[in-house]
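For this view, one protein chain was removed and the others were kept in their places.
When the chains are written out, they are named A and B in that same order, and each has its own residue count from 1.
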Amino acid sequence: MTAPVLDVRDLQVAIGTTPVVRGISFQLAPGERLGLVGESGSGKSLTALSIMGLNRDPIRVSGGQVMLGGTDLLGLSRAELDRVRGARISMIYQDPASSLNPLMTVGAQIVEAINLHDKVERGQARARAADLLGDVGVPNPRQRLDAYPHEFSGGMRQRVMIAIALACQPEVLLCDEPTTALDVTTQSLVINLIDRLCSERGVATVLITHDLGVAAGFCDNIAVMYAGQLVEQSSTGTLFANARHPYSHALMSATVDLGVDVTTALPAIAGQPPLPGTIPRGCSFRPRCPRAVEACADEPIDLLSLDGSLVRCIRPISSDPGSGTHPGTARDAAVDTPAAQERMPNA
Amino acid sequence: MAESGTISVPTAARRRRVTLRIPPISVLLLLIIVLMCVFAPLVTPFGPNDVDPAHPFAAASGQHWLGTDELGRDLLTRLLYGGRLSLTVCAGSVVIAFLIGTIWGVSAAERRGFVEEILMRTADVTMAIPQILFALVCVAAFGASLLSLTVITGLLLAPTSARMARSVTIQETSLDYYSAGIAYGAGKIRLLTREVFPNILPALASQAVINAASAMILEASLSFVGLGVQPPQMSWGVLLQQGYGFLYNDPTYAVAPAVLILVTVFCLNLAANRLGSTRHRKVVRP
Partner (left out) sequence: MQFVIKRVVISAILLVATSVLIFAILRALPGDPVAARLGTAQGVNQAMIDRLRSSAGLDRPLVSQYFSWVAGMTHGNLGRSYFTDRQVSSMILSALGPTLELTVLGVALSVLVAVPAAMAAARRPRGWLDRSITAIASAGMAFPPFVAGILLIIVFSITVHWFPARGFIPLTQDPVQNLRSMILPSISLAAGAAPLILRYLRSELVTALNSDYVRTAAGKGAPERRVMLRHALPNAALPSLTMIGLITGYTLGGSVVVEYVFGFSGLGALSVQAAFRRDYAVLQSVVLLISALFILVSLTVDLLGWWLDPRTRGHRG
């Protein structure tokens, strides 16, 4: 494996003194697409914002490292960070309507992104901004440079955000639910655009979403988050075919079997995710888990390597659903509830 | 916040009771100032017009805590007696502004449409003239007796109260209990006086305290330029005016009433802030 462009090591984020992201680690190879999926409140967005150093009081990073190339972003001063943000690592945000400055023309905002890292003369910066706007599929890019954000539709605004993010050819692009605020019809257009531009430019991407359908089509690998931790990480194919953690398993079966958006299907998992500060001991999914046993409550559970996947479970689901249960869980197979079995993939 | 799921016409249930533990320093200070003025004869051995021509502009001493004026009158004594008038005008105008402003604002909120337009545009017009100039016009027309000063100041402050009253009444009557009450056939007047009024009272009271500060400044301004309280009657503004005449002889003469006005206005502002924020505090149900 080549050296990762982004290496997040044991990232911890707290709101005040309450931990909300509890030790996230992942690596991103050049050009790789990693999906970060989970319910809202699982800490996905906070992870991305913390990588960028964009957290606001009272949210702060309380531990870990974010290695971009050879430098730890968390150890940089504001001035040093400003040289990295927008140049080597960029981000696209959830709500394009509020993410653009309403008082500046779109052109001025793209030119600003260029000029902050690349001191080019005015006309040249404008030309580059027009090219970028054209690349992201805004018609009449030259004229539209002088338009204000309110004169754009939601999808077009998100395209402008993409142009801003890619203005300086970053190595890493973080996309925080880039399509959530958009119409269903424009969602796939925007995802395809990100897909195409990132391939062309070789940008490594982290896609944060709760839409597994989107993640399936876009990502090489997927990491599932629950209550501020990764519970499973594997290649997209493996995860969809063979989710090992009961939580991701439930997520996958909801999507794959019913073919509906996870947001609507999530009630299929009984109960609510724990609130920050009230996370149970041991496995944090235990209260909602159909496979939980007493041992799950004993101690924090590590992320274990299992057939090429990483799984945070002491009783993972069998890797081969066709041939009975996993050896490690055989003795408890009888206690599986019918409801849990129903949710098993029909492979 | 609401524990019961049913919509009932809440009687006492929604009535807010603000828990004030120890009164804040600003209120204590105001209380001390007011009490000292009211009981001036008990506080000071001098009369406000006791002249001592032998000791004009005496420095502060054990006998005269703030010194004496050009006629040897005790400054502290005069401040306390002057405070009686200042505070009277202040209190009177606040009451007038509260009564008129509340009726004005609540009726505007209640009778939406034409009546509201007329009432609120009237408020706009009166507020387009800077207060002090409006006061000059009124004093020129109606004279500067104590009564007319109080009424004029009260009328000038009423539009501000009216605006506040209107906005909080609109907020309050848009709540479910009000429409439910109307649906149940409760009388409008009854609902407004028994249910709405207690709930908007904290906001109105906070506005009244702000008005008290404005009234204090207005009275002092008018008296200072000679169009307010007329000597030999005295208020803090009058004393400031007299001290201003002797600025080079004895700065304390002007500083004392100035500081007293400042402290009072400052405390009133602080108290208003506090009163405004207690609305969001935990409410105690009886």
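To be clear about the criterion, a residue touches a chain if its C-beta (ideal position, glycine included) is under 8 Å from a C-beta of that chain, and two chains touch if they have at least 3 such contacts.
Keep in mind that this is a model prediction, so the values were computed, not measured.
A.B. asks: In the complete assembly, which of A:73, A:133 or A:161 touches the absent chain?
C.D. replies: Only one listed residue reaches the unshown chain, and that is A:161.
A.B. asks: From the listed residues B:132, B:151 or B:201, report the one that touches the chain absent from this view.
C.D. replies: Reading the full complex, the residue touching the unseen chain is B:132.
A.B. asks: Looking at the full complex, which residue from B:33, B:79, B:227 or B:275 touches the chain that isn't shown here?
C.D. replies: Reading the full complex, the residue touching the unseen chain is B:227.
A.B. asks: Using the touch rule from the top, list residues of subunit A that touch the missing partner.
C.D. replies: These residues of subunit A touch the chain that is not shown: 52, 54, 56, 78-79, 81-87, 90-91, 93, 95, 98-105, 112-113, 116-117, 146, 148, 150-151, 161, 164, 167.
A.B. asks: For subunit B, which residues reach the chain that was dropped from this view?
C.D. replies: 121, 124-126, 128-134, 136-142, 213, 217, 220-221, 224-227, 240, 244, 247-248, 251, 254-255, 258, 261-262, 265-266, 269-270, 273
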